[in-house]
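These notes are about the structure you will find just below.
The complex appears here without one of its protein chains, the remainder shown in place.
Chain naming follows the written order as A, B and C, and within any one chain the residues start at number 1.
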Amino acid sequence: MELDAAWADRWMHDSARVIAENRQRLTTLDREIGDADHGENMERGFSAIVEKLDTDGTPDTPGAVFKTAAMTLMSKVGGAAGPLYGTAFLRAATAAGDSGALGPAELVAVLTAARDGIVARGKAEVGDKTMIDAWTPAVDAAATAQAADSTPAGILIAAANAAEAGLAGTEPLVARKGRASYLGERSAGHLDPGAASTALILQSAVRAAEAAA
Amino acid sequence: MELDAAWADRWMHDSARVIAENRQRLTTLDREIGDADHGENMERGFSAIVEKLDTDGTPDTPGAVFKTAAMTLMSKVGGAAGPLYGTAFLRAATAAGDSGALGPAELVAVLTAARDGIVARGKAEVGDKTMIDAWTPAVDAAATAQAADSTPAGILIAAANAAEAGLAGTEPLVARKGRASYLGERSAGHLDPGAASTALILQSAVRAAEAAA
Amino acid sequence: MSVGLVIVSHSAKLAEGVCELAAQMAADVRLAAAGGTDDGGIGTSLEKIQAGIAETDQGDGAVLLTDLGSAVMTAEMAMEFLDPEQQERVRMANAPLVEGAVAAAVSAQTGKSLAEVLSAAESAGASY
Partner (left out) sequence: MSVGLVIVSHSAKLAEGVCELAAQMAADVRLAAAGGTDDGGIGTSLEKIQAGIAETDQGDGAVLLTDLGSAVMTAEMAMEFLDPEQQERVRMANAPLVEGAVAAAVSAQTGKSLAEVLSAAESAGASY
């Protein structure tokens, strides 16, 4: 299995599919502590990515796929998720460079760059009840897996599982960034929508890798 | 000559006429240090007063005329002049009470109440480059004239002349209240539009009194 | 029920836009746009503010937010014309219009009291 452009393309397609399937759920989460549009925002963004990839054809490198995803999310999403995921994929594209297929170390570098992009854009820290609470455990787990000589697929599985756990961990938190922070203490007791979409997207990366196995 | 309801009615009609004649001038002053609508605002308000008085017939007392003026200005003007002059005439109505014709002391009380209403509403002090810079000298001159046993017409002349001088005095001032205060130092070198309309209105009061002499 | 909000602005569009924005996070809060003059021009309208108060205060009170100084003066007049009983539950916020309205709307949505909604609006100003 290789984390090549075809993998990145499958990743985007799988993300678009699961986000569409989970649109209602993401929006319901966002209704509790936000403005009830995270599902629509994400679906708009990812369906536009897929449309772009299908129209233009799969680019040559994972980095080029990420670049397409970044530009599309930035211009189509319309909510906080746009600049946040847009910056994540833009930084991921830079980290991936011209590489035709990502090795284990490159994969960890790509995930780390994505997370760092979100932090640079949104200034959230772990514990602020944002997507960072899914991304940072994911990046940490990926690094640990890579240090233990996991395969790229193994690294992605570790990342996705940690994101899922991170999502669950957002429930008791009081939001300190994003719209949910307006709610203060009332934001506790709900999962963060952006952490939920992050977990979905990282699970898609796993499936995209397994599909090529 | 009596400062009765007929005088108050003539005052409002004369004010409406001179404000209409000076609409352009007031608006031009407001263009320099405001939003270029003081002439339109005042014309809208005073033409509505006249319409109301003409439709309903002249009320029985000066106080009732002032009450009509107050309510009309408050709802029609749309700019700062609405609540300011509206409050002035409302307080004037209260000060005039049920009196059928204002004697010298009552006239001074009415003018003082009007000025105090503007201060209560707008919190401006003398020197802030507002209509208060015309009203306060007018009230002071009226009180001085009354103390010197002037006739009501004489008191009004003293007030109108002092308002005109007060208007001239606004030119070098830096605005500290109202829109003009956004301009800071750049507001100096221009007459205040509200002080200009105040001088016009007080001159109308004089003409209305002289017409009955 | 909850505390309502009246958005007092010189521009009808601005008042409507603020309500649109605030409604996103406060679907159940009564928001009234009192923007522009009676004849659709730029300025404030006593009548629109009075109607806005009547519409939004259903017993739990209303908070007024304003744009410029003359909107403040017109809103104060509208408040003075209320009967004394209603006057006690209608308050003007000393807050930035957009930021204060969003914060107040979220606070009202979570069922906060008049004093709490007012303070949510007024502390929104501090976050710059």
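Here is the rule we go by: a contact is a pair of C-beta atoms (placed from the backbone, for glycine too) under 8 Å apart; a residue touches a chain by one contact, two chains touch by 3 or more.
Bear in mind that the values here come from a model prediction, so they are computed numbers and not experimental data.
Just so you know, the chain we are not showing touches A, B, C across the whole complex. Only one of A:T27, A:N41, A:T58 or A:N161 touches the chain withheld from this view, namely A:N41. Among the residues A:M1, A:A20 or A:M74, only A:M74 touches the chain that is left out of the figure. What subunit A contributes to its contact with the hidden chain is residues 35, 37, 41, 74-80, 82-84, 86-87, 121-122, 177-179.
Contact between subunit B and the absent chain runs through residues 34-37, 179, 182-183, 186. Subunit C residues in contact with the hidden partner, per the touch definition given at the top, are 9-18, 20-21, 24, 35, 42, 67-68, 94-99, 102, 122, 125-126, 128.
Definition applied: only the chains that are shown with their structure count from here on.
When C-beta pairs in contact are tallied for every pair of chains, the largest tally goes to B-C. If you average the CA atoms of subunit A and of subunit C, the two centres end up 39 Å from each other. Between subunit B and subunit C, the centres computed from C-alpha atoms are 31 Å apart. Within subunit B, contacts with two or more other chains are made by no residue at all. Across the assembly, subunit C contributes no residue that touches 2 or more other chains.
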